[in-house]
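What you see is the complex with one protein chain gone and the rest in place.
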């Protein structure tokens, strides 16, 4: 059993119209090497499900996104995601805009294979108005009305981790594992990219706890060092603010996206690393202070 | 802010008829020093909520339990909990017998202040027959019928942890934190007992992750070294099989419970430790191999 | 090629238990009790290496851990499976558990709660434990060390703890498609649910056991699988692996008098 594959093999599994989820949170630990491969591919009409960072904006910029299911899209240090904003303002994508808590609740429902989970979140807001969401009543004496958050079932999930083995065992060594385990559980298939891939993880008790989802959820392992760039991948490296600014500018420049694609994406991952100062520089980007 | 108190002060907060939850799992990390204090008290008519170990049997033996909400009661190495069995067979307690997963689901509902959470567990079994549980239908097209697990709201929770500070910050250093965080969240008030109590926990990033619930949930901190005995408290010490056997025998002996109370409980915690070979011996009980 | 060698009934049952997991692929294999656990471990060591297993606490291992005291053996872990995580696994359907309930009925419904009247039971056991959730969410197999009519009851079990294929228990809006009961491994035979409407069939008889003996010790009617034959004997390779997985020979203490795998005239039930 060896689940290693290339980014190209991973992305070859996508089909037009699929619903795909991304791990990470905003500009944090996003599987960007895989996103760049998607940008280079012909796949289209995707429903993208994410706590959105630049992967959302880039896929929007490239016209890959039919529908976005999200709680936010942001680059954090730069609050507004430029391409998400541009495409959203042009009315070019459908959206299912959710509370952050509802979002993880919908992933959780999918992972446990229930059609919905109830929550108070979203009631009395326009989240109910603009989405096809229903409410339910508690069957007990309280009779409370709650929002029924539907399961967010994914066809494919992409998650970037710090370390993996060829069997699909993974470790997230940053202090916050975010919701990647829920993304993985919600998906029919999950492919991880990893900073480091070893034959077998052989862990002690403490380190084993940094495994947040099981290998039976993982169908592919891609070795992608600096694969989260320009997002951060704690504790390995921080986000690349200068790259992010360059990316933001592409939304204002004439033909900006094509120029960004030519400069960074179309040449492949080696060229991408070279264009960003090489892996050593990328790996030494300092972690941001919050 | 100093939340330190004695077991006596902790137990003085109980009132007849309260619903109280215990952390731990079977014979693992049970707040037994507090349980012994309850055994010495006048409190009665309790509804006890637990993944049951000897705390359940002892409280049953002492006639403290009006109703038991549980998924199981066991001593693991000795599968059948003797006093639970005896009292249950005599029809002396009400029971709400739940699937292990439903049990944590009900605690979770209480912690997030929703009246119920849906699950497939329990459907098509007699769990539905013997409890006042209702089902609901998904409001979406699937229309699936699910069991509505009601919130298990607790008046008080008792949890034993490896380390705490006087503010109520806690660490569970065993590899499995069980469901103590859910027990704490489900409760109006939570009192922890701890192997070690320090003024302030000052942790590094990795150790901080061993904190599984927040101090705003904790109203009292009891210093109770070997306070989980005769249950295990990994990684500090294992369970005391010879004590557990002695306890099991009490259910068959004439006047067995009174003898057990006199021998181990009525004299207070110092006498308890002495009767079990002293804290050094109790602290060096080997961890069981599974 | 099968090698002829001596084996105990426990070893035969370990091999039969292992067969229940064949072809499961990547799911968590949980064998509860020494024989089921050795069965799951043997499955992983031989025909189904993709299986996942824990250290019987909360850590995942890629090499099954021998049962009993470990001496200096330090397991290498590959991941985490806390009790809380187990419910994610169970509810996600990624598990095959082999458990030993107290009662089983013709629908495969199981009981681990009480025997007798619910309000004042003759025998109170563990409680339903994880049976309701396990049985409705993932594959289960059953292990019965004493095949008799107290275990395989007429009618329904006294307290239905684990679901089965009893249509009266399911509404049209409940999802029954996520459950499966795979095999029942007993000290007499191996059974499955592949008869009409999931009726229980005898799949194979242990050496020296007759169908009539099995039927006489079962509280409901059994079918014979068309290809019902003798339960496969352990191979020398399997016995060697079992010996490594059970260095203290705990398997010898699981069945009364540790009977041989092939009955002699004197080993009556």
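Going in written order, the chains are labelled A, B and C, and every chain counts its residues from 1.
Here, a contact is a pair of C-beta atoms (placed from the backbone, for glycine too) under 8 Å apart; a residue touches a chain by one contact, two chains touch by 3 or more.
Just so you know, these numbers come straight off a predicted model, no measurement behind them.
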Contact partners of the omitted chain among those displayed are A, B
Can you work out which residue in B:215, B:229 or B:246 touches the chain that's missing from view? B:215
Thinking of the whole complex, not just what is shown, which of B:82, B:111 or B:256 touches the missing chain? B:111
Per the definition of touch given earlier, which of A:44, A:120 or A:205 contacts the omitted chain? A:120
Take the complete complex as the reference. Which residues in subunit B touch the chain that isn't displayed? 1, 111-114, 165, 167, 169-170, 181, 185, 200-205, 207-212, 214-217
In the complete complex, the non-displayed chain touches which residues of subunit A? 25, 52, 70-74, 79-80, 84-85, 88-91, 97-102, 104, 119-127, 129-130, 137, 143-145, 175-179, 289-290
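The working rule: only the chains that are shown with their structure count from here on.
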Distance from the CA centroid of subunit B to that of subunit C, rounded to the nearest Å? 30
Indicate the whole-number Å distance between the mean C-alpha point of subunit A and the mean C-alpha point of subunit C. 40
Where subunit C touches two or more other chains, by residue: 59, 91, 137, 178
Do you know which subunit A residues sit against two or more other chains? 112-114, 205, 208-209
